[in-house]
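Just dropping this structure here.
A single protein chain has been omitted; all remaining protein chains appear in their positions.
Letters are used for the chains, namely A, B and C, taken in the order the chains are written, and counting of residues starts over at 1 for each.
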Amino acid sequence: MVVKIEHKWGMVVDLDKCTGCQGCVVACQAENNLPINTKDLFMQKRAFEWIRIERYWEGDFPNVKARYLPVMCQHCGNAPCEPVCPVYATYHNDQGLNVQVYNRCVGTRYCINNCTYQVRFFNFWEPTWPERLQNQLNPDVTVRTRGITEKCTFCVQRIRRAEITVERRERTKLNDKTMAARNFMPACVQACPTNALMFGDQNNKEDKIHGYFEELHGHDGHSDSRGYRILEEIGTDPSVIYLKKVDQFKMEHSESHG
Amino acid sequence: MQEGRILPPEQINKDLLNSIMSTPKWYWPAVGICSFIVLIAATVVAYMINKGLGITGLNRPVMWGFFITNFVFWIGISHAGVMLSAILRLAKAEWRRPASRAAEVLTIFSLMTAMTMPIIHTGRPWRSLYWFFPYDFARGIFPNIRSPLVWDPSAILTYLTSSVLFVFIALIPDFAILRDNTTGLKKIIYTKLAMGWQGNARQWKLQIVAGILLSALILPVFVSVHSIVSWDFGMAVSVKAWHSTVFAPYFVVGAVHSGVSAVIFVLILLRQAYGWHDYIRREHVEALCRLLIVVSTGWFYYFVMEIIFGIYGREADEVAIRTLQFTIYPWNYIMIIFIVTTYFLPIFLWSRKVWRRNLLIVSIACISVNIGMWLERYILFIPGQINKQVFTFTWANYTPSLFEGIIVLGTFALVTLLLLLFSKVMPLIPLYDIKEGDILKTEVQIGRRTVPATFRED
Amino acid sequence: MAELKTLNHHYKDMWVFPDAEDLAGLPAKATSLGKTRLLLWVTLILTVLGVVGFVMRASADGLSNYEPWGYYMAAFSFVFMVTAPAPLVSVAFRLIRSHWRRPLTRIAEIFALVGIVNFVLYIPLMLMIPEIANPNEIGHHSLDIRRTLWIQVPWGAPHFWETAAMFSLPLMSCLILLLSSTPDMSASIQYVTGAKKKLYIFLAGYWKGSKRQWLVMQAAIGALGGLYFLTLPFVQFLISTDLGMSLIAGWKDSIFPAIYTLMGFQTSLAAILIVLYVFRKWGGYERFIGASPFWSASKILLGLSLLWIYHMFAFFITFWYGRMEVEQNILNYLFVDSWFWIFILNALGSWLIPFGILVWNPVRRADWGAPLAGVFVLFGALMFNVRTFVGAFNAGREQIYDISITVVPPAVAPDIWDLFMLIGVIGLAGLVYLIGLKIFPVMNIWEIKEGAMYQKMGRLFRGNYLVLAKPE
Partner (left out) sequence: MAIKTVLGLFQDANQAADAGDAVKETGVSENDIDFLTDCPYPEGAFGEREEHIKLFLFPFIGGLLGFVGGIMVTSMTQMAYPLITGGKPILSLPPMAVVMYEGTMLGAILFTVLGVLFESRLPHKMTEAYDERVSQGLIGVLVSTEEGKEQEINDVLSKSGAVDTKIA
């Protein structure tokens, strides 16, 4: 019998490793039953990307640099989206996750407006899948109906599975290694070919990512290490750490509030 | 009040009840047209609820578009009623008398219309009941008090209830007059409504006191409603353009600005439609315009504050939003039109006494104010969403779809329709108020000049 | 003197109707202020104390560093807040032709003289305002240009423009005072003696009282009032941002100037009512000052006190929802942590106590209701200025070029020289106002005479009622 520690899930994105291959996007699409992003859905600017790769160009020809920034729900500690929902359809659970209750959502879209990172998505149409993809849908994940909001869950279905199999059945500790061993990592993390995405438990000393959060909080936000969190100055306290590219260029927005 | 002739009470009854007693030629066609437009809009709404909000022009990141703009616009219009009847009643302004009822009724109907907007703009309107009322005992989860969207229903329902009661209390004596002047089924209904009003001294005293007391009580509600509506935006910390402290008073003053203009326009229409030249007089229109000059200047002050402190911090995203609003097509044109039509054109048209007394010019000014205020809400809400944060990757434009336009048009038709129907069953000008005014009128002789005067009780 | 029918909805001397000999005696009465020697001495001593405090402070810390001058700024801002809008109050009521204004217009306009004091007091502050452009090299979090309303640094910003604005105010308001008191001075030339007579002849000798002169005078007052109405909020905006908000780095609050302007009108109305009450009670003017000014103005005062908490709440809740570090810091600094108790006093004085007093109808009808509330309003305003401006001046000088304050500074208590300056500034204002009362006719004679024509008792059926005539 192991003592159950309070999980606080978090993610670390190493921008030095990210090649912008969009593998995570596809994996997420498949795992979480996202509607197919057809051409006109894109044209309507209503595409679903629970995790997206933002691409920025930097510098002038010939020394142009392409910047890739994978953005998923940051599961903020002080999530701006949560208090504005009139019906508690989104709230903060005890594992540091920012969860969305689909069957309670009425679709005021206030949370989407108030999301700093643009990672909440609204079902403008009833989602449909072509016949041949019907069987591909993931049974662990609800298929959302029209008129409600959805977003990245850190693949909560996998986390729950992990808790059941690892903690309850095998009575072993749940950490990033045990999860990785049984493929209980979030789909994007699992799919990332360069291991740019790391997932784990902020509270768990053994986890890889723990150190980064320690470092960050140790230097109360202004650390001289590579770690930083995007749009931190809004005060959202995100659970996702980005590792800065170290070269002569600076990310655009790190100075943007100066 | 030299213009006002003192009329015999029978005359007043006859004139002011003619909207109920007789039906002018244009009435049923007008009703027909309005209800037709409303019907089309209703069909569109049904289609939208059936298909999903995809048929609108909304997208990421612009999640609130025409509907919310329209909602705030109508909430704004609804602020005229209390503003006029309450403040002027407290200030004992004689010229409020013909304006009060029409203003309050406009309040009620525009408020009802406004309430439809947030409901149909939700993704699942059929579920929105447990958003408004704390009844969801089965799940044990109630509305989230911390959300401004929960303050809205509380404020708007309070406001609606109180203004309906306000109007009803003031209607009782007029019901009594209708009871005495109608026959058949109408008489029965009005008898029920009049609740056995006799018109003795006690009842009248209460009528007066209640008017003042209710005004004093509704005023704070009226201020709170639009402030709370503005806090829907002010609390959105992630939309830089919205997170501004001045929004509450800024919205309230703007609401009064647009609402009073709307009331003036309605009054002018009534005057022409029912020939109430002796009741809605040019002096009233002029006084209202003079009031509006002050209100609009106050509004302009808050507007300037909002803009200045938008760029005060010189933050990249704030500056980007202001740049979008002022320099980039189509927003720059909208901005120019909005500023001119909301402030400079009306102020110019109200600047001279002759013009203030010219009904055509005043109507033009009032319409232009309302066009401007609609655009104001639009230009305040949309650009803030278009580029919300410094991530340029997610910036996207918004072009409203035809369906949204139809629904917005439908709301205007709806308010007109409701007003028309009301004018058929209840007097739009408080009869007893006019009569009282006539009784209190007197004159003071100073040398060769007779100065109009009024009796006052304190 | 006509009596009102004493039904209980009619209040005795709610309106007073001075008869012929009252009016005949008014000029002599209005130009001879009673026993004020004691008051003059008291204010003079206070002023001297203030000067001492100022000198000590200046010799100790010099004028270059603004930090130790917080309480001086608070005192200046308080006096400015109270006195600057007063002439506007009288002009505004004159424009909306409310009859009850007549006794209080002159009392309000004499506050214009204190405007000169404001300007003098402002000069040292102008020297203290820190540079807008950052003199030192740019550090980790600091900016090249301080966050002020001057987005870039235009020529003469802020010193020249602010001084010009500050100078224009007393200019206009004193003109208003002169214009509106000219007829009264010419009416009371024969009742005054010595230098005062010379002055009156110099100022009002030309006055014939011809139709044309009246029209010109009233038109001029209207125009100047309009100009003043446009200038005053702008100056209040400059003062409140440049000397207050911009000294707390990152404090970006669009409602603060509005609150400042609002409190300006609240406090000056309160001050006017207090003076009016003194005149009615002890000045022997109860035949000219009815209870109606208090009854009517108390409603406005009540409304203003409610508007105060409304604006404050709008500010508070927006910052409370805001998650930025600076927003939390400022809330902690100005509201819930450092200046908590001062804020409580401020709220009590500016909102809760006046509201609690004025919400009662009989109290508002009584002549003492509004002035009593006014005393608390003034106190609350003083607390407001201390909280805001002492807070701003002590928010950490090393932080002002930063993006936002990162540490919450403690509140600062006044030392002896601060207290001297506080009472001294207020004493000086009082002294100048007293001198103004001594120079000018304290009652607006021509308006009261005009009022005697337009307001009287009339009979309707079985009752006597008030008749108010409004010439249009």
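Definition applied: a residue touches a chain if its C-beta (ideal position, glycine included) is under 8 Å from a C-beta of that chain, and two chains touch if they have at least 3 such contacts.
No experiment lies behind these values; they were computed from the predicted model shown.
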Shown chains touched by the chain that is not drawn here: A, B, C
Option from B:16, B:37, B:80 or B:177 whose C-beta touches the chain left out: B:177
Residue in contact with the excluded chain [from B:109, B:274 or B:432]: B:432
Sole contact to the chain not displayed, among A:31, A:82 or A:176: A:82
Residue ranges of chain B at the interface with the undisplayed chain: 8-10, 13, 134, 140-147, 150-151, 154-155, 157-158, 161-162, 165, 168-169, 172-173, 176-177, 180-181, 195-210, 213-214, 217-218, 220-221, 224, 228, 431-433, 435-436, 439-440, 455, 457
Touch residues of chain C, complete complex, unshown partner: 5, 7-9, 313, 316-317, 320, 323, 361, 460-463, 465
Touching residues on chain A - with respect to the absent chain: 77-85, 88, 90-92, 237
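The definition used in the following text is that only the chains that are shown with their structure count from here on.
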B-C or A-C - the one linked by more C-beta pairs in contact: B-C
Identifier of the chain whose CA centre is least distant from the whole-structure CA centre: B
Cα-centroid distance, chain A relative to chain B, in whole angstrom: 45
Centroid distance [mean C-alpha coordinates] between chain C and chain A, Å: 56
Averaged-CA centre spacing for the pair chain C and chain B, given as whole angstrom: 35
Contacts with two or more other chains, residues of chain B listed in rising order: 235, 237
Residues within chain C bordering two or more other chains: 143, 321-324
Chain C residues within the chain B interface of the complex: 9-11, 14, 143, 145, 147-149, 151, 233, 237, 250, 252-258, 292, 295, 299, 306, 310-311, 314-315, 317-319, 321-324, 453-454, 456, 458, 460, 465-472
Footprint of chain A on chain C - complex, ascending: 140-141, 143, 321-325, 327-328, 403
Interfacial residue positions of chain A with respect to chain C in the complex: 78, 80, 83, 222, 233-236, 257-258
